[in-house]
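Missing here: one protein chain of the complex. Every other protein chain is in place.
Note that the chains are named A, B and C in the order they appear, and that numbering of residues resets to 1 at the start of each chain.
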Amino acid sequence: MVKVGIVGGTGYTGVELLRLLAQHPQARVEVITSRSEAGVRVDEMYPNLRGHYPHLAFSVPDVKTLGACDVVFFATPHGVAHALAGELLAAGTKVIDLSADFRLQDAVEWAKWYGQPHGAPDLLPEAVYGLPEVNREAIKQARLIAVPGCYPTAAQLGLIPLLESGLADASTLIADCKSGVSGAGRGASVGSLFSEAGESMKAYGVKGHRHLPEIRQGLRRAAGGEVGLTFVPHLTPMIRGIHATLYATVVDRSVDLQALYEQRYANEPFVDVMPAGSHPETRSVRGANVCRIAVHRPQDGDLVVVLSVIDNLVKGASGQALQNMNILFDLDERLGLAHAALLP
Amino acid sequence: MVKVGIVGGTGYTGVELLRLLAQHPQARVEVITSRSEAGVRVDEMYPNLRGHYPHLAFSVPDVKTLGACDVVFFATPHGVAHALAGELLAAGTKVIDLSADFRLQDAVEWAKWYGQPHGAPDLLPEAVYGLPEVNREAIKQARLIAVPGCYPTAAQLGLIPLLESGLADASTLIADCKSGVSGAGRGASVGSLFSEAGESMKAYGVKGHRHLPEIRQGLRRAAGGEVGLTFVPHLTPMIRGIHATLYATVVDRSVDLQALYEQRYANEPFVDVMPAGSHPETRSVRGANVCRIAVHRPQDGDLVVVLSVIDNLVKGASGQALQNMNILFDLDERLGLAHAALLP
Amino acid sequence: MVKVGIVGGTGYTGVELLRLLAQHPQARVEVITSRSEAGVRVDEMYPNLRGHYPHLAFSVPDVKTLGACDVVFFATPHGVAHALAGELLAAGTKVIDLSADFRLQDAVEWAKWYGQPHGAPDLLPEAVYGLPEVNREAIKQARLIAVPGCYPTAAQLGLIPLLESGLADASTLIADCKSGVSGAGRGASVGSLFSEAGESMKAYGVKGHRHLPEIRQGLRRAAGGEVGLTFVPHLTPMIRGIHATLYATVVDRSVDLQALYEQRYANEPFVDVMPAGSHPETRSVRGANVCRIAVHRPQDGDLVVVLSVIDNLVKGASGQALQNMNILFDLDERLGLAHAALLP
Partner (left out) sequence: MVKVGIVGGTGYTGVELLRLLAQHPQARVEVITSRSEAGVRVDEMYPNLRGHYPHLAFSVPDVKTLGACDVVFFATPHGVAHALAGELLAAGTKVIDLSADFRLQDAVEWAKWYGQPHGAPDLLPEAVYGLPEVNREAIKQARLIAVPGCYPTAAQLGLIPLLESGLADASTLIADCKSGVSGAGRGASVGSLFSEAGESMKAYGVKGHRHLPEIRQGLRRAAGGEVGLTFVPHLTPMIRGIHATLYATVVDRSVDLQALYEQRYANEPFVDVMPAGSHPETRSVRGANVCRIAVHRPQDGDLVVVLSVIDNLVKGASGQALQNMNILFDLDERLGLAHAALLP
């Protein structure tokens, strides 16, 4: 039984971790922290959890208690894990960070995009980027895992078969991505109000979004060199879901793209390459740890259109974090993650 | 391992049965029928099931195949179970009917509300109304179970503690109920279009709705006599969820209603009496087989306001059907139904 | 040309006033104030207004500038109009207050529900409750108008024909009301987030809501005596709209309710009594200054069910405010308010 701690459990990735862990047969949540809600029962804040964690309440973060866990998840704003991760690692506790703190390998680039100095650059060399479809072996050995962002998960899984195989022109990639509003978190902000985000669609961050360098870093690895990427995120009037529509120019039209994708992900439990001609819907992954992908080449031209959908809170955050935990502790990778999506 | 058949699996209660049964450790779907979709794989129609039923396809209904199952669920429009249930029972197969075919004990009243003669009045005497909180013992012995409707489940669970205890004036009950659009099913109809049902709220069927006699029948049993009920259903712009707001006049203001409700449901695994002063949200039961209830007596007056929420497709249909199956086959009642609701 | 000032124009009732006034041929917005957004152009904050107010920007509230207007609308949180109204009246400016500051005639009751002393009790005697269907003559002569709340408008218009005629038992009234999320305003709050309020329904304020005393006051006037009212508001996943489902027991079943309602509102430009058997939808009034009403007596019993729908931001706030202005300045009551609702 893996003893689990969660730092910062009041946001959406926190409650989603609790929902998933409630079904996990070999993990038990020992402690969950929140400064602002210390003393409040988790099911008081999140009534969907009533009956699942009858005795669990938020507590003030404490390295000693957290350090007694086998693994600690950070479901915190950026910067928090910087401060605490080192102490926990020193205590022999594994760290799985859902924030952006250890995703970028370059502390200078991190500082540029997040507007503050990196708080733990010494830990960067050992941080493993927790995309199992790319780094499964490294994850097994890791002490510190950076769970990928939601957009980066959908975009990378959709593009890496093309880049790893050298089939795409890596200099003209486009990721036109649509996200549900829960991606903006549970913080009170005008832009995320029902009356502001409902019945409307808009792009945002076209000038530059923090997930851009993260996606670029992953694609560089896949391409084995520099990439040119335009990333346009859009806010969509739904709660959960990311739909990435990815555009790449192929350098060889003769390749069977469907076969390429199917082979690349043949052994992946959580990537589903759909039949040729499919249009995956985000609802087909709602609540589930799956990325569904379809590959198109319209009018038999040079431009490939890849459709990649995930639930931003599951495969885009808490589910993927749990998948990492399963790998890290040598458990069946599907534990706690095998349920079907909620449709309709 | 319980061998399961499903008749009419293309609608929302059908796919929801499949979603829930996919996690059930002691049941296996052997056959699922649909005349219109015969030959189509279930995961072709419902991509959320990809990976869960790799070999299951819809087939033409056939009594022989169905009769080889231990239990057959009917997820059909009304009238279909009338025609087939008898044959299956004769073959020794249990029948759990999610349609309205065997909910009303009076065939004449059924004919009046459904506009056609009852097709199997001889089976009515043995049909058990599958509300476990009322009929658990009878369900254990049943061959034929009529799963309650969605509105009737929410309304009855909310009102029966008051009526069983004789605390409410049974002649002036009001059920103001709000349902998500999935309650109208997956049939193509203008009124259920996104552009018609979205961003709007309306009452419907105020003159008389088919669930009225069903609720009244259940409340009569609880009250031990006639009841007067006004039932006003409303269409709400959400996919899943029923919120029943129930009004009853108490005959004795001195009773501790909170305690009454808590005691009535103390041993019920799927009824959650929330703390005094609560306002349950339908999202707190999304995807879960739970009915959450809160009891209020505003301004300390005579009028009790009970708030009762369910997911119409789970506790209001397929989850409750599975709960009945668990009871019927002497399994842990929670099997396949223990997961937390999806929030947000 | 009526010179118009708006205090506190950054919220939803403010932008809705601007939207409606943009089409008004005999009114011109001279000044709009906001401390927090002073200097910002209104169309920078509300791009739907681009092209309509090319030169209008928010300014710091200033009695001199406001006092140069013929009329000032307050679209502010409660308490603000208390402080400013008197000075404006002294300057000869009419005041139309969309907040709750002057709705309750009793300063003590106001203080009880709003948790602070009433700031201008001396003005209460002359404040006119701006429900034109009840107070049109008084409005014509008013200096200070309190625009009714959204729930109170829908509930009163639905119930007063029954009460004025003495046909209903005034002691057992129920108002089960459903509101879109914009009713909660544009303030950043967790409960109004898309991911919190979307795909869910809940009651709130069952213990007691600030609109309860306001509705009760209006119904008392109509009934000519005390009333017993239970008011249960619900949050509904739509942006605009209120659906009031009203329950009353009739003391005489022989009366033709349809005729009663049609006669009561025969000369009202903004109350639409729909044909018998109708179920009004909130979308049928989206963006329009109309209250649509249908009257039912299910199963020919004693209980009358009245369905009453408005757009909470129009007939429930800014449209009604404008209707009051038209009456006050002896203009055609329909000016700026004659457009059809937006459907779908």
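The working rule: contacts are C-beta pairs under 8 Å (C-beta built on N, C-alpha and C of every residue); 3 or more make two chains touch, one makes a residue touch a chain.
Treat the numbers as computed from the prediction; the structure is a model and nothing was measured.
Just list which of the chains on display the missing one touches.
A, B, C
If I consider the whole complex, including the chain that's not displayed, which of A:S99, A:T245 or A:Q323 touches that chain?
A:T245
Given the contact definition stated above, which residue among A:D62, A:D106, A:E137 or A:E199 touches the chain not shown here?
Of the candidates A:D62, A:D106, A:E137 or A:E199, A:E199 is in touch with the missing chain.
Touching residues of subunit B against the unshown chain: what are they?
These residues touch the chain not displayed: 12, 180-182, 184, 186-190, 192-199, 237-239.
Using the document's contact rule, name the residues of subunit C that touch the chain not shown here.
Against the left-out chain, subunit C lists 12, 15, 18-19, 22-23, 46-52, 182, 186, 198-199, 239-240, 272, 274, 278, 280-281, 283-288, 290, 292, 313, 338-344.
Residues of subunit A in contact with the chain that isn't shown?
172, 174, 176, 178, 180, 195-196, 198-204, 206-208, 228, 230-232, 234, 236-241, 243, 245, 247, 249, 277, 279-283, 286, 296, 298-299, 301, 303, 305, 307, 309, 344
Here is the rule we go by: only the chains that are shown with their structure count from here on.
Averaging only over C-alpha atoms, locate the centres of subunit B and subunit C and give their separation in whole Å.
Chain centres of subunit B and subunit C, defined by C-alpha means, are spaced 39 Å apart.
Using mean CA coordinates as chain centres, what's the gap between subunit A and subunit B in Å?
36
So the centre of each chain is just the mean of its C-alpha atoms; given that, what is the distance between subunit A and subunit C in Å?
Using C-alpha averages as centres, the distance is 45 Å.
On subunit B, where are the residues touching two or more other chains?
Only 198-199, 239-240, 280-281, 283, 286, 344 qualify.
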